[in-house]
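Take this structure, written in structure tokens, and hold onto it; I'll ask about it next.
Here's a slice of the assembly, chains where they normally sit.
The first chain written gets the first letter, and so on, giving A and B; residue counts start at 1 in each chain.
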Amino acid sequence: MPAGELRYPSPPENSTTEISAANDEEWLWSQIKAEARRDAESEPALASYLYSTILSHSSLERSLSFHLGNKLCSSTLLSTLLYDLFLNTFASDPALRAATVSDLRAARVRDPACVSYSHCLLNYKGFLACQAHRVAHKLWTQLRRPLALALHSRISDVFAVDIHPAARIGKGILFDHATGVVIGETAVIGNNVSILHHVTLGGTGKACGDRHPKIGDGVLIGAGATILGNVKIGEDAKIGAGSVVLIDVPPRTTAVGNPARLVGGKEKPTTNEECPGESMDHTSFISEWSDYII
Amino acid sequence: MPAGELRYPSPPENSTTEISAANDEEWLWSQIKAEARRDAESEPALASYLYSTILSHSSLERSLSFHLGNKLCSSTLLSTLLYDLFLNTFASDPALRAATVSDLRAARVRDPACVSYSHCLLNYKGFLACQAHRVAHKLWTQLRRPLALALHSRISDVFAVDIHPAARIGKGILFDHATGVVIGETAVIGNNVSILHHVTLGGTGKACGDRHPKIGDGVLIGAGATILGNVKIGEDAKIGAGSVVLIDVPPRTTAVGNPARLVGGKEKPTTNEECPGESMDHTSFISEWSDYII
């Protein structure tokens, strides 16, 4: 690790290649419709659901806005209001739509249980919470904070996924299972990150400023891991399930345990493969770890 | 432990003694109605709820189907559709109904906070999620997978309990508190198992095949335990709260810690009482453990 410069989360950018992003989106949408059509044919009991959520819509953004509006509404925040809000936000921001496409691909490629794009679009609470968060985040940056916080609250109630609207999240993100994820106000997450359920990116409680973790590109964070404070998790690092991390983790290394230590030792930690956030290898480091500990 | 043969999860079987199962069900149902009637009399504010969910129904399966249909419905998956689905599935499969009866008994016997059968039937999200899962699992085995996955998604949203519809679960199961439980696609759970909240039976992320834990009969898994990979937790084993288990655990032994180790040591682990899944003793091993660690 010559430099240790972390490739920190790239700021969300407007796609410079909007045309190809649009093509991507179109291709994916046609896939999703084909999947939904096939499912509707084979399962009449689900056809109504598939038509209302997917097949009656003319674009991915409309389908997603409809689905989120109906999932997140309450008796005091009507589905029509939320639908409008989602649709207007997605429609006006190609970068948001490109992130949606990346996230769908991430789930499809990385999660063996993800049988189709439409399955993710309809059923993955992590995916849905993340898309709704992106809208809340956009509202936050537009200083529409009370609305962003109300949306945040609905996401936390409905999906048990609690991402502060100020948190910045890259694209190609997989929140797998997702229940219990908590991500604090000043957290930043890079691209191509995979985060399992019950993961906390929490604050230190001491200060009001920048107090939450920064997660580099390609990181994999195992189930139940708790990362606290303004620490840096370097690119392509891995955090073992159930770890409690209070220290920086260099790029391409693995931290495990409570409190977490680096696999291979602080001085010469073992180096990971490329992008564990994509390969999703949770356990190949078991033997090393066991050796290390016992 | 002469042989170490694990009594692995018995496959769900059609009850050979259907008559007695039916009797059982009938007896339990009459208990539940008596409880609900008593509660309705003493608490008028709850009477409407008790009549609609229990007292207006002619059988346990109808009551349960009604309750699940109303709990799991959404604006795009109507309660009438779900009610129909649950009722048809329970009505056509005595083994499902027998498992419901076993689970009700398990909660009543093992959980000191479970004051009555009706309390469990109405209020235990772990119980309700498990019954709904059994229906999703049946749909999965009938290759009605999109419907199974839609149901899975609703269970995860509503109860924060995420059990893949392919996972096989025995009977006499207690999911205590249940919030945050995640059980992966190829996991198998035996009979008379007790699982606390925030427990993960997760995959390794490496492969598409058989990649989740196998839990033997009579196992007790403490709160927040994370068991990863295709490991075997032998019959009557105990997994301590907060443990991260990446190894096989032999029958009648206890694993604790992060990473988990066997209490008494790898070579001569201490032997558990019979069926901790039923006795629910979470902490008698504390002293041993402390001795072992420090």
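The definition used in the following text is that a residue touches a chain if its C-beta (ideal position, glycine included) is under 8 Å from a C-beta of that chain, and two chains touch if they have at least 3 such contacts.
Note that the coordinates shown come from a computational prediction; the quantities given were computed from them, not determined experimentally.
Which copy number describes the whole complex, given 2 displayed chains of the same sequence?
Of the complex's copies, 2 are shown; altogether there are 6.
We adopt the following convention: only the chains that are shown with their structure count from here on.
Report, in whole Å, the distance between the mean C-alpha point of chain A and the mean C-alpha point of chain B.
It comes to 29 Å between the two C-alpha centres.
Quick one: in the complex, what on chain B touches chain A?
That would be residues 74-77, 81, 85, 144-147, 149-150, 152-153, 156-157, 160, 162, 164, 179-180, 182, 184-185, 198, 200, 202-208, 211, 224, 226, 228-229, 242-244, 246-247, 258-259, 261 of chain B.
Tell me, which parts of chain A touch chain B in their complex?
Answer in residue numbers: 39, 42-43, 45-46, 48-50, 52-53, 67, 70-71, 73, 79, 110, 112-113, 115, 119, 122-125, 158-160, 177, 179-180, 196-198, 220, 222-224, 240-243, 256-258, 279-284, 286, 289-290, 293-294.
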